[in-house]
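If you scroll down you'll find the structure; I have some questions about it.
Rest of the complex left out; these chains stay put.
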């Protein structure tokens, strides 16, 4: 579709999410990696020599040969930049790049809840991208920041949104069993995850309880209005490499049978699927039968890691329905979520430089 | 306290729970292991030669030398028998032994919900043991069957009962992260728990939703009345050896502050603690500070594996309060629970032969 590929860069390229961006972008039909930005310590060196590659997909040879440049001066050749920065660095560096005209698709949490920053799951709230013009006007930027959601939020909303569209979601109870890769590398010490599980920080729970309300909320005239959904989360880290499992109970505003629920999941086709964007999973939601699925090792790669997998749909004794969901936390839940957002913008012609 | 030790036997002595019974009873001040009953295949052989010992406590030497006898003929020298049988075998063998006059303290699920069988957590409903005389009369037995609860139920009720006494528990949402040892040995294949978690069967969830209502319910004149508590459970198996973690939200009938909640846990002292029974944990509920506790590896041995550990007490967005709990599933949640029940009966002089 694209005549020539759009050059893109990755900020925070050596970390776990940075590596995932590289893996997903290496053979992308629309984007081409031209810039790898990292700490000053790596700057000037060949990427293949500085990265400790931790993915089982091999490091793409052409990327290995790129020279790393320092991230902290806000300079990059590519106008489109994917950010895999830690929150603290994203807080200062992303605005610096945006002020210099760069289009930032960020996986960091730093700006997600800002009142003029779109927090977008491509299937759910592409209309929130209209905020960009307000963001630019308000801040005097030529560039912009668009965030994707927290990994746990992403798949939770991936399963809730079909139900919200069909029946209205009113209350949500969610307990998570999150993979180690969600904490990056080195992340969780192995001594904490051998013969053990670790309760997550309250900060993670707070993200899961608030981000979905922004994402499933309304956008109008430069303002976001949060959805009226009550969420309570219990988050845990478990000895799993990739793939967050979430146990969910929901109260719906309209009554629904089990068949209605399944139908809502299976008929869920949104803009990314309709436009057949390169990274769009189709179906976006995979429904499994069987009381022992989903399982992270078996199901996390559904839709090449971009789908949300749902199973164990059964009545809840307290709310209306309960089910389990699973999704890949560093593909759809991180790098892939940002890339799909960028694909939509590219499709709309808004990434031309 | 006892003048001479009460001889006891273990039915299903070679399995994972059977081994735990042996480990806990080997140096018991009141009980002495005299009978080890197992399948016909092991009968007549030295226990140390037939068991594949899987505990990190070594097999006690004097027990290793005992000869195993077959369980299926309902014969044993000891009147008091602890049952570690699988449910299907417990269904037929436990009544056989009871009909021959044996006192059965069973960890099996087979008879737990029977209308004349006490399902007892020693701290919670020792009065339910009064059902024994009705059971004996109705069935024409000299012996009896007393059950302890499912491992997940045991610790859930261990934490709920203090709150129920103080404020009344109305609704419970629980999500579990259960240890592999709960499935016995060989149990869960390693291929299912390397880089993976497995949703539990619906049967487990149903036990967790119903057993607490019997245990925290009333007993009067030969009838159990279930407590009016609504419970919904999401159960998972995780790569942990021992120790079930449970994430709980509760609605209470009376309002309570965080300090009230903590005080209810910390002031919880029941009959086993008051009588200072040999296996009674004191405190019965251990309250931890810190958002990352409890953790199975660090906390499962609280109270020598007999206590329930509680932490992360914080408000719930949907119900009133949420917290995490943890308990050892094969000590208090299985063998130890039965033994504490037997200790109370022994204290009352009801195990004399």
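Letters A and B mark the chains in the order given here, with residues in each chain numbered from 1 onward.
Following the convention adopted for this analysis, contacts are C-beta pairs under 8 Å (C-beta built on N, C-alpha and C of every residue); 3 or more make two chains touch, one makes a residue touch a chain.
What you see is a predicted model; the values in this text were computed from it and never measured.
K.L.:
Beyond the 2 copies placed here, what is the full number of copies in the complex?
P.N.:
Per the structure file, the complete homomer consists of 4 copies.
The rule is simple: only the chains that are shown with their structure count from here on.
K.L.:
Taking each chain's centre as its mean C-alpha position, how far apart are chain A and chain B in Å?
P.N.:
Here the centre of chain B sits 42 Å away from the centre of chain A.
K.L.:
Spell out the residues on chain B that touch chain A in their complex, using ranges where they run on.
P.N.:
171, 173, 175, 177, 192, 194-199, 201-202, 209, 230-232, 234, 236, 238-241, 245, 247, 249, 291-298, 311-312, 314, 316-319, 322, 324
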